[in-house]
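Just one protein chain is left out here, and the rest sit where they should.
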């Protein structure tokens, strides 16, 4: 979905707040971060579903709400979508019904730390499909922007680039966010000339794009 | 400038408020409209400068402020830019200095009505330059998005269309907003296929584009 | 969902009241400065509220439905034909009238601001200025039309007009089939504002 989160190339945001170097400006932001990280185990949800939920905010809200508040709101929305909390509970903050904790076990501190340290496996080395593109191939980014979560930014749509690297087969963000499972797809680093993207300049830009985003021009 | 006002093709705004049929929902909106229309004579400013001023609002403000409040704020900003009011006056609403009204005469009701009924002349029938494009020509909309006011929307940048009609030479919005005078340019209606713009569909779209926005593909 | 369980903090009365106060303060300032004549403000509001509006466009449409020569002129030179009926002025200097047919449905939008043909339709309704209408009409006109209750056959092409320069667009709807012999006045009564923007069939 090409909503306000897809802001690459937009103008009008003013200077970068270069002095805002803090990670957290307020303690409640730490809680929002931690809530998002922990709740993902019980619901459960992954990064792509969580990003999608943030992207569903109305554009005015997206721009006005704090980054970490959006994280927490999206986490709560996913819990609500899973039937674990009600809209009323979210508004009041008061519990009104119990959930089946055997089906939705909370994560322990030890397990959460172990997982955070280990990371996730997102590749499929045995993916049977051959990659459609080879190093140096000229590719065009699809013009079509799907209605759901996607990771092909609008500023690249329809533009020509060159395959800079084949990254292997990765779980596919669009599919995961849509609940279609990992649906592994080859992923590539694609390099674009600034002139192709913005009509001027001699710098270059790389983005990582899954195969369904790309076509032979 | 490709700020939030350039929203063609953006997703995430939800359904159209089809029942919001009123022109003015509040009396103060009428005053904001009238203030914009009258103040333009004394400052003076035209539509393009006024639009540009609205477009300079931060995106979060643009989405949150009322349509007519933005009109009035932009009008006040143009008066301030002309040195006719100070920032302090705008904040307090209280006059702190006099202006040279001979150089900035207010418009009378009669003159304003006469002008509103007559309209403006925006064409240059004697423009000496030959049009660069002819009916049916395939054209590409420039990829470059200028930093100032422009009327080539981002969703058309780099896309191929066909000249549907030559409209004649018109005052050029980009130039007027930048204070460079009317700088007449040929203007065309260009027709685009939905598939070229969005990767799907068989509908069509026309936009009116000045010659500097177009190139031979 | 965050966007429906947590009310948007900024759309409530306080902001609207703040806008009202700010606009009033600006008006008072500009009047005190002598830059604006309150009588001119009153006059221009009254003008757009009473002398412009969709009934002007409806009169144009009804005449085109009744008079083939006028219709031909209207489609060939909208500015002149409309001006001949006295509908002139700001945001209507360069008019193009686009005709709905059995195979084409026209719909008008302004993605960059909210350009609209003031002399024939008055000032635009709130929905025309909404981000949703401006953003979506160019990308998914059929979905937008369905929200207005308009479902078009697949074979009919939707032609979107984005008012990006100085031309303003008026849709000439198809004359309803059950109107034979009706006077231009009766015909005009059938023409809706949305019909002349393209968000309704007539």
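A, B and C label the chains in the order they appear, each numbered from 1.
The working rule: a residue touches a chain if its C-beta (ideal position, glycine included) is under 8 Å from a C-beta of that chain, and two chains touch if they have at least 3 such contacts.
Note that the structure is predicted; figures quoted are calculated from it, not measured.
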Revision key, fill the gap. Contacts from chain A to the absent chain lie at residues 5-11, 13-26, 28-35, 37-39, 42-43, 51, 54, 63-69, 72-73, 75-76, 79, 84-85, 89-90, 92-95, 98-99, 101, 104, 106-109, 112-113, 115-123, 151-153, 155, 167, 170-171, 173, 187, 189, 197-198, 202-210
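As a working rule, only the chains that are shown with their structure count from here on.
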**Study point:** Centroid spacing, where centroids are CA-atom means, of chain A and chain C in whole angstrom
**Key:** 39
Review point. Between chain A and chain B, what is the separation of their C-alpha centroids in Å?
Key: 35
Practice item. Provide the C-alpha centroid distance between chain B and chain C, rounded to the nearest whole angstrom. Key: 17
Check your understanding: Considering chain C alone, which of its residues make contact with at least two other chains?
Key -> 10, 131
Review point. Which residues belonging to chain A are in contact with no fewer than two other chains?
Key: 56-60, 64
